[in-house]
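Encoded as structure tokens, here's the structure I'll be asking about.
Left out: one protein chain. Kept in place: all the others.
Chain naming follows the written order as A, B and C, and within any one chain the residues start at number 1.
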Amino acid sequence: MTRENLVNILLAVALLAAPLAANALGQAFYVTLATRIAILALAALGLNLALGLGGLVSFGHAAFFGIGGYAAGILAAHGFSGEPILFGLPGTVQMPVIWLVAVFTAAVVALLIGAISLRTSGVYFIMITLAFAQMVYYFAVSWPAYGGEDGLSVLVRNQFPGLNTMVPLNFFLICYVILLVAIALFALIRASRFGAALQAARQNEIRVATIGIGPFRIRLTAFVLSATITALAGALYADLNRFVSPSMLSWHMSGELIVLVILGGVGRLFGPVAGAALYVAFEFALGSLTEYWQFVLGLILLGTVLFVRGGLLGLFAGKARHG
Amino acid sequence: MTFALALEQLLNGLQLGVMLFLMAAGLTLIFGVMGLINLAHGSLYMVGAFACAAVAAWTGSFWLGLAASLACAAAAGAVVELVVIRRLYDRDHLDQVLATFALILIFSEGTRWLFGSFPLYLDIPPLLQGAVQLPGGGEYPIYRLAIIAIGALVAVGLYVLIGRTRLGMRIRAGESDREMIGALGVDIRTLYTVVFALGSALAGLSGALVGATQSVQVGMGEPILILCFVVIVIGGIGSIKGALLGALLVGICDTMGRFLLPQLIALLLPPAQAGMVGGAVSSMLIYVVMALVLAVKPRGLFPPAHV
Amino acid sequence: MDKVMAEPVLQINELVKNFGALRATDGVTLDLRPGEIHALIGPNGAGKSTLIHQICGTLRQDSGTIRLAGVDIGALSTADRARRGLGRTFQVSSLVSEFSALRNVMLAVQAKQATSFGFFRPVMRDVSLIEPAMAILERLGLAHRARLPAAELSHGERRQLEIAITLALQPKAFLLDEPMAGMGLEGSKALTLFLDGLRQEAPILLVEHDMDAVFTLADRVSVLVYGRIIATGTAGEIRRDPAVRTAYLGDRA
Partner (left out) sequence: MQMHKMLAAATMALSLGTSGLAHADPLKIGMITTLSGGGAGLGVDTRDGFMLAIKNSGNKDITVVTEDDAQKPELAVQIADKMIQSDQVDVLTGIVWSNLLMAVVPGAVAQGKLYVSTNAAPAALAGANCNKLYFNAAYQNDNLHEAMGEYATKGYKKMFILAPNYPAGKDSLTGFKRYYKGEVAAEVYTKVGQTDYAAEIAQMRASGADGIFVFLPGGMGIAFMKQFAQSGVKIPVMGPGFSFSQDVLPAIGDAALGAKASGQWAPDFDNAASKKFVSDFQAEYKRLPSIYALQAYDAAQLVVSAAAKTSVKNTDAFRAELLRADITSPRGNFKFNTNQHPIQDIYLTEVVRKDGVLTNKTVEKIFTDHGDAYAKDCKL
């Protein structure tokens, strides 16, 4: 077993064991905290697919995170009130249906955004994805139907067949399982023909085109896949907070997702998990220590970029292995 | 709509564009020469505004404050370049995004730590108070005309600096070939520090100028930073000329959009709703413009040949 | 050479490309017939790279046509031209540097199979990719270096890997851009021998500075100077051509 696999297994076990222990000790809050880590890790995992494997530095993934969140919020609001959304289509409070809608909506939007953005590259790509996310953000802020800036409350957490989702541990387990499935999917894609083409396109676009693989279609597919995973995380996040607002769409959120990926290790399978765990832990620990916690957070992030190249997994599991 | 109002709005758009240009010029210069994407540019804008407000409050002179804003922002920029940015030139854009994102947090909270949580007071100098008559009957604040003039001066100054001076020659050399310039015997490290400080000083200057008409507060640089990204992306990253035209385009589109869209929509909807829908559409307008420009010209209107 | 008059595989007609006032490609007409090696030579700055860029689709010509197996490919993307059978190597090795030599070739095999939208089957356990790729590496004598990242190969090995990747595409026409560059004497000789046999698989448009290799291998030679073809003929004809001697070979003869 490689050192990285060992670290990965440790991370997976720790993320499961901590909330189980907290739950046994009656500390429900730490279950919530672990759920938050799992969901943010899932969102960052989505970004890692585009950013880590494809080299597509999307500074607009908050758009997909928020779209997932709003899919959950809007469906739940209608499911709760019984009013149809459009053309007699009903809302729902069933998580699996919500997830499908979130994923599908994000895929459509990502297809549009990606088709335009992927015509550019480098800094232009960073900026144009940012701009598209801002467009969605301002739309959400000024669109009155679903609360605008005030956001939308999900009064009762949505349901999952056979489980009481209001029990924190149950909801954590749902998120944890989805995270593990997504990680497995990420591993499969990374090792697949598609993954090979995507990673090759990141390293040498001309080479890939010269052997007859169009980088655009590969990247667009990766971008859409990436968006759907982040959107799924968004839907779960709305259920965790029982609330969705435009701040899920803000450029700070996009920045945070990038931070999670880099903190954990770009392109690493468990990078997002490590990154999310560390970030949430910092936010939690520093927030109660000092009013100026963001200053300290800034210093830590800066230190990580400058001195810990390869992120946490780079630090503990050594350099990334390439087959 | 009268002629006077249209003229005034056009001037407003021009003035917003000039303001954006002052910020965007530094950003695009830094990218053009060093290939660095600097999210913390808005923080230097904030430094300029706070320096100006603090010194103006202390000495009673806006002009001393303005000088301080240039000096402080340039100094802050130079320090940041020496301590942090220097290590990022050979990194990819991803690391640059993260590091400068971290710098935003540090600058914002550092400023709040120094100056407290409440907005500072900064007013325009007595010399520039008041308004002038416009042809057609409108009035226009002298201060805003002065900003347009300063922007024009800076644009000309940059043109001369880059086109006619020794430093400018080195900057151009740095833009076209980063390895080459070292071979020419130019001390590239000093050049980079100087360029970064120059870009920062421009940000600080615009921070001070804008600070007099807005709220000098922590986080003031962020909304304008994003607008500036839109500007330089439309203009072509690295191109000063592109930044100027992009800034004017964004300034005029944004102002005229805010002004005209609600009126257009009012033809279709009742006034209260038209206001809301118009507000929503106009707040997205410049991003739509940007997407359209990039869909047609993926590297902006004036892409520098080498990037 | 029975089929000298056969339909050319690659046919370039009246190609023109301007950069501002500079005419980099000036009405180039060139063809590549089945089974032949057609060498393209010319001094530095003659416009060879610009021409190759246009053939491969990384630059778009201002006018003129490019046909591959009778089909006009002049408006297609680089990837589409490759899929239609244009196999190109680079003057400066262009590889997927983090991938092993094997994976570089496997990627080309996968491209040839048009199976890049497979999401689940791990490539490293996929014999339909590994076997053909290993076979090609063996053919070029690179099998023992198959698991090394491309970035860690020697210069000569990288040049060979370039050719291996192109072989995996089973192209209709090879476009080899200075394959001998920096190969050393031994390497050049071995490669010359290899290319000599390769022309049976598909014709080769060979851009090369190594005149020994050119005159050994080429069935025909074209000379490009200032963006124009000033002469086309057999090695002997080119050697004797007075225009070529003054413009290009003069200082060497």
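Following the convention adopted for this analysis, a residue touches a chain if its C-beta (ideal position, glycine included) is under 8 Å from a C-beta of that chain, and two chains touch if they have at least 3 such contacts.
What you are looking at is a predicted structure, and each value in this text was computed from that prediction instead of being measured.
Peer 1: So which shown chains sit in contact with the chain we cannot see?
Peer 2: Listed by label, the shown chains it touches are A, B.
Peer 1: Using the document's definition of touch, tell me which of B:S43, B:S108 or B:S206 contacts the absent chain.
Peer 2: Checking each option in B:S43, B:S108 or B:S206, the one touching the absent chain turns out to be B:S108.
Peer 1: Taking the full complex into account, find the residue in A:V141, A:L173, A:A196 or A:A235 that is in contact with the omitted chain.
Peer 2: A:V141
Peer 1: In the whole complex, what residues of chain B lie against the chain that is missing from view?
Peer 2: Looking at chain B, the ones touching the missing chain are residues 1-2, 4-5, 8-9, 12-13, 15-16, 19, 108-109, 112, 117-121, 123-124, 129-131, 138-139, 141, 143-144, 210, 212-220, 223-224, 255, 258-259, 262, 271-272, 275-276, 278-280, 282-283.
Peer 1: Could you please point out the chain A residues that touch the chain left off the display?
Peer 2: Residues 27-30, 32-33, 36, 138, 141-142, 144, 147-151, 153, 155, 237, 241-243, 245, 247-248, 252, 283-284, 287-288, 291-294 of chain A touch the chain that is not shown.
Assume only the chains that are shown with their structure count from here on.
Peer 1: Among line, ring, star, complete and other, which best matches the way these chains touch?
Peer 2: line
Peer 1: What chain lies closest to the overall centre, CA atoms only?
Peer 2: A
Peer 1: If I average the CA coordinates per chain, which chain comes out farthest from chain A?
Peer 2: Max centre-to-centre separation from chain A belongs to C.
Peer 1: List the centre-to-centre spacing of chain A and chain C in whole Å, with centres computed as mean CA coordinates.
Peer 2: 44
Peer 1: Between chain B and chain C, what is the separation of their C-alpha centroids in Å?
Peer 2: The answer is 48 Å.
Peer 1: Enumerate the contact residues on chain C facing chain A in the complex.
Peer 2: 56, 58, 77-80, 82-83, 88, 90, 94-100, 103, 106-108, 110-112, 114-124, 126, 129, 149, 165, 168-169
Peer 1: Okay, in this complex, where on chain A does chain C touch?
Peer 2: 188-189, 191-197, 199-200, 203-204, 206-215, 218, 221, 322-323
Peer 1: Would you pull the chain B residues touching chain A in the complex into a rising list?
Peer 2: So the residues of chain B touching chain A come out as 31, 37, 84, 87-88, 91, 93-95, 97-99, 101-106, 108-110, 112-113, 226, 229-230, 232-233, 237, 276, 279-280, 283-284, 287-288, 290-291, 294-295, 298-300.
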